[in-house]
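Step one of this worksheet: look at the structure below.
Only a single protein chain was left out; the remaining protein chains are all shown in position.
When the chains are written out, they are named A, B and C in that same order, and each has its own residue count from 1.
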Amino acid sequence: MAINVTVWNEFHHEKTDEAVKAIYPDGIHAYIKSFLDKEEDMNVTICSLDEPEQGLTDELLNKTDVLLWWGHMRHNDVSDELVAKVRARVLGGMGFMPLHSAHHSKPFKAILGTTGDLTWGRNQTAILWNLCPTHPIAKGIPAHFTLYEELYAEPFFIPKPDDLIFGTWYEDGNIFRGGATFTRGLGKIFYFHPGHESCESFKNEYVQTVIKNAVRWCAPVELKDGFKLDGCIHQQDGDAPYKASI
Amino acid sequence: MAINVTVWNEFHHEKTDEAVKAIYPDGIHAYIKSFLDKEEDMNVTICSLDEPEQGLTDELLNKTDVLLWWGHMRHNDVSDELVAKVRARVLGGMGFMPLHSAHHSKPFKAILGTTGDLTWGRNQTAILWNLCPTHPIAKGIPAHFTLYEELYAEPFFIPKPDDLIFGTWYEDGNIFRGGATFTRGLGKIFYFHPGHESCESFKNEYVQTVIKNAVRWCAPVELKDGFKLDGCIHQQDGDAPYKASI
Amino acid sequence: MAINVTVWNEFHHEKTDEAVKAIYPDGIHAYIKSFLDKEEDMNVTICSLDEPEQGLTDELLNKTDVLLWWGHMRHNDVSDELVAKVRARVLGGMGFMPLHSAHHSKPFKAILGTTGDLTWGRNQTAILWNLCPTHPIAKGIPAHFTLYEELYAEPFFIPKPDDLIFGTWYEDGNIFRGGATFTRGLGKIFYFHPGHESCESFKNEYVQTVIKNAVRWCAPVELKDGFKLDGCIHQQDGDAPYKASI
Partner (left out) sequence: MAINVTVWNEFHHEKTDEAVKAIYPDGIHAYIKSFLDKEEDMNVTICSLDEPEQGLTDELLNKTDVLLWWGHMRHNDVSDELVAKVRARVLGGMGFMPLHSAHHSKPFKAILGTTGDLTWGRNQTAILWNLCPTHPIAKGIPAHFTLYEELYAEPFFIPKPDDLIFGTWYEDGNIFRGGATFTRGLGKIFYFHPGHESCESFKNEYVQTVIKNAVRWCAPVELKDGFKLDGCIHQQDGDAPYKASI
């Protein structure tokens, strides 16, 4: 059964900046859809901030298996109500992949519990090192590959990752925990730093491979009874897993 | 220099339930203060929900090094504004120790990013196992010790702990990750499950030892430059850590 | 392509103890093979200590993708030479699944770096709690299931697991980190505690499901260049990932 992937984009730079428009004429979300569409096991929908209900109707959100999120200039325009819905869906099992400047998005902060603050600077050569080659997200990725990207660097205020998949080197002397996994409730999260609007990282084959791998890794798994996320469970005496013999 | 410890209590059951009042006549917060006061390196303040500014004035919060939090029936009465302040302080380095039913408190959820949902049930024999004997929080704690406590059990919806210090066994066949550490921003967090209002766990010497140890472990550390939590840092070209030779 | 699974068994109790023979007449290894054989993606070979080269010829070991190991009374009869070979294969990517009393086997100790010491006792009711329901190893497993097993309990001297999948409750008041993952080099390891020779845990459907899941999770992944495990790599000047422009 196909994975329902939804790519949400703020879709601002691509409409207002000619240089960005030249790289992603239909928007970053449309570009990501274009390469995910080649995967038989993915069913991709795109949406953006200026659409009704900020792009994420309840119907769309509730059928989404994995949500990719790209935002930058308009983080604050996302409604707290939508953030609460996204958070609840992630805790309930929906995969979540904040990309690049989504480290400062409201859902990122609400789900990870931190500010996502980092150090940033000029676009430059960035070398991504594969620190976890046996992880499904790193499948098909060599020991290192090179991008031209905006500097995103330490200190990066994230919780300790479950797994640190990629570490990035920059010309200016910086490093970054640029690809990291987290779990919240039943949801798997992968933050991946490439994707500045004025760079072309989403056209890089390894970036595309990582995103495809991560979609599959993030996808919800079917669970047996006992893991519904609908509040605390009151274990009545008769329900105790152990009944002492009399 | 002494650690400024603030014990915040909802202070509800102790005023409304005679059985609870008999155990903790001045409130759980006052009782915790009574044993922390014996430590020379701790300077303890208590406060509660019905006081002005819900007990935590900016002045008190800003001088607090480690905040203990006990709440149960009135989680929703805590203002979102106060929760945001507590979260910001934790991310900035204040230690945070949610106790017992604070697993469902607003600060717990806002800081950890999860619901804190768990399974609960009748008071019963609980055996706490020391899974991390070399951790500072476990100092002086034997391989196991026994309490009579409310059942708090798995599934427990918390992020993967940094360290799992205690695992708890219950008569009814349940187990619980009952003592666990987390880091958020510059703040250290320790969740500890004992402390039901109708039990007497805060009078147990090992529970007291754990709380004392955890206060010291949670206390903020002095940091060198470069770790201020006041938003992202823009690294200007001249600030780059590495200057390639020309 | 099928996963080449090899089940190694000391095969001692089943030949010397009538009660054990009654449960596993052809040996624990043969029984495990019998349920793994039903999986289309697994190609299962069994072997045991008294066979030539202690059951693991170089040819067999080198084609093994995932090695299951059951030993108890005769750990010391396994040659150090074979242990070194098994360790090298795990570091090179072979999956490794030490079962039950293999916590004290030579390969377990050589690969994990610890003693594997634990507390043990009488056979009794054991309830396994699923602490990581979204992990591939826990697929299809409910929140808890019950076995009748030998007591294996904390303190358990293992390194901090990558993921703690199962925690076990025992009638006698003990708990155990009974299903835990580790990574060493390119190899994935899963320790799983059920499987005492006088109990019947390998006949339990959930135990079988966990072992099947873990075989798939442990199986080696194909890696790109840069991850060969044949000693340190000398990066010559011309090989540097970054060439500063002149």
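Going forward, a residue touches a chain if its C-beta (ideal position, glycine included) is under 8 Å from a C-beta of that chain, and two chains touch if they have at least 3 such contacts.
The shown structure was predicted, so the numbers you read here are calculated from the model rather than taken from an experiment.
S.K.: May I ask which residue of A:L60, A:I175 or A:C232 touches the chain that does not appear here?
M.R.: A:I175
S.K.: If you put the missing chain back, which residues of chain A would it touch?
M.R.: 127, 129-131, 133, 143-144, 154-155, 160, 163-164, 167-170, 173-175, 177, 244
S.K.: List the chain B residues touching the unshown chain?
M.R.: 93, 125, 127, 130, 133-134, 136, 139-144, 146, 169, 171, 183, 186, 188, 220-227, 241-242
S.K.: May I ask you to list the residues on chain C that touch the chain which is not drawn?
M.R.: Answer for chain C: residues 87, 91, 104, 110-115, 117-122, 151, 153, 155, 157, 159-160, 162, 171-174, 182-186, 226-227, 229, 231-237, 240-244 touch the chain left out.
By our rule, only the chains that are shown with their structure count from here on.
S.K.: When all chain pairs are ranked by how many C-beta pairs they have in contact, which pair ranks first?
M.R.: The largest set of C-beta contacts joins the chains A-B.
S.K.: Using the average of all C-alpha atoms in each chain as its centre, how far is it in Å between chain A and chain C?
M.R.: 33
S.K.: At what distance in angstrom does the C-alpha mean of chain B lie from that of chain A?
M.R.: The mean C-alpha positions of chain A and chain B differ by 30 Å.
S.K.: Pull out every residue in chain A that's touching 2 or more other chains.
M.R.: 171, 183, 186, 226-227, 241-242
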